[in-house]
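Excluded from the complex is one protein chain; the other protein chains are retained at their positions.
And now, chain A:
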Amino acid sequence: MTVKLDERLKENIEKITAGGASKYHEKNAAQNKMFVRERLQLLFDSGEYSVEDAMFANNQAGDLPADGVVTAIGKVNGQTVCVMANDSTVKAGSWGARTVEKIIRIQETAKKLKVPMLYLVDSAGARITDQIDMFPNRRGAGKIFYNQVKMSGMIPQVCILFGPSAAGGAYIPAFCDIVIMVDQNASMYLGSPRMAEKVIGEKVTLEEMGGARMHCSVSGCGDFLALDEKEAISTARNYLSYFPANYKEKPEQTESRDPIEGRQLEAIVPENQNVPFDMYEFIDRLVDEGSFFEMKKLFAQEIVTGFARISGRVVGLVANQPKVKGGVLFVDSADKAARFITLCDAFSIPIIFLADVPGFMIGTKVERAGIIRHGAKLIAAMSDVTVPKISVIVRKAYGAGLYAMAGPAFEPDCCIALPTAQIAVMGPEAAVNAVYSNKINEIEDPKEKIQFVQQKHQEYKEHIDIYKLASEMIIDDIVPASSLRETLAGRLAFYESKEMVFSERKHPVYPV
């Protein structure tokens, strides 16, 4: 009798773990897509996941082998995580009533255990035929998003997008901390190209409208563009290595590694404030070798945001990139940095600002796009940070650019300058023009005019001299670039015990 019972169990499990019909497996393979269980094996340490609840969901419901989602608990980098993973071989990973309930339950588990929640998405969206059972009700699909919002900042939430994430389903990635998208296969959209053509008359391809590359470089909905599924999964594992399990814990410290060899920091930063340089090279010489993990690399490239380690300590870097658009802050760069700062602050990751910024962009185009509103969003996010906050003035920090990069008024734990630093409302050229434009116009002799302007430039430069600012205690220290890494490592260690409440209130009125 027992043998017979075991036999039945074994048969059922085999049926469940095989997923949908073989034609769907073949279709997946043709698109370079892995079966959901292969993905999970790659994700978890040593390919093991011992807990899989509601595995039998829909197993007795007619023609389905199981439901279109797998939910599991396992380990990533030795840390417990909860996972939901769509199975695109079962009804194209679409959402039925059981799918939604399974997702809600694994979310509830992640919340109770206070461990990271991962969403491995590959889903065609809601099953219209099941809508009454999964769309409008109290434990319908809306609950998934409600839970995501509730858990945001409590536990890390990671989305890997392997295929479509359509209509309502597109909000799962939107509420995650990071969205890793597989090039060519992943997509996000509210209405498919077919629907767009029918409803608004637009003819467009899926790649153009909601493809992975578009979202990672234009819309900013994607954070990391992965070449294939393997890279996407290893990226998620790598990302989690910078994070604690939840907001109450701190990131793990590892052994220090020297930065990669190359030009010295002094040689990288040109003295002429107007000449661009590559901030990536600067970061490479500053952080532990191989530790830089960039967020939104392809989006708003005039600002660089990413995690790294300095002497084994996890930090978040917010750095202007003078090589792109002069490092000027735009609508998208303000948005990108604000979001990154919030992410670091939620999970106790100290933030280092590397400033070389001419200010916020001006002109009709950006004013109409609401640059003030978006700039306010960045300044608000940077202000209410309670993790260690270090402002490094690498070169220029002009106007509200100084404010956005955690200047002295925003209570950084320190504002330190390199000898190349220049802090001012505006650069010498603009300032002299602003103050003396009438006088300059009055001088008729061209030689005399140039002489006058040069003299005023010189006076202005002396007025904003960095040693003068240090003497006035505006900045806390001037350090040579060659000892910046050492200085930061030392300060990060001292600031570790920092604890503060930013403001007594319910929450701010966000300038979004």
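Following the convention adopted for this analysis, a residue touches a chain if its C-beta (ideal position, glycine included) is under 8 Å from a C-beta of that chain, and two chains touch if they have at least 3 such contacts; residues count from 1.
By our rule, contacts and distances are computed from a predicted model.
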| item | value |
| --- | --- |
| Listed names "MaoC-like domain-containing protein", "Branched-chain amino acid ABC transporter permease", "Menaquinol:cytochrome c reductase iron-sulfur subunit" or "Acetyl-CoA carboxylase biotin carboxyl carrier protein subunit", matching UniProt entry of the absent chain | "Acetyl-CoA carboxylase biotin carboxyl carrier protein subunit" |
| Residue among A:Gly142, A:Gly168, A:Gly220 or A:Pro276 touching the omitted chain | A:Pro276 |
| Per the touch definition above, residue among A:Gly153, A:Gly191 or A:Gly326 touching the missing chain | A:Gly326 |
| Option touching the unshown chain, where A:Ile362, A:Ala409 or A:Ile450 are the choices | A:Ile362 |
| Those residues of chain A which, in the complete complex, touch the missing chain | 274-276, 322, 324-328, 330, 358-359, 361-365, 426-427, 429-430 |
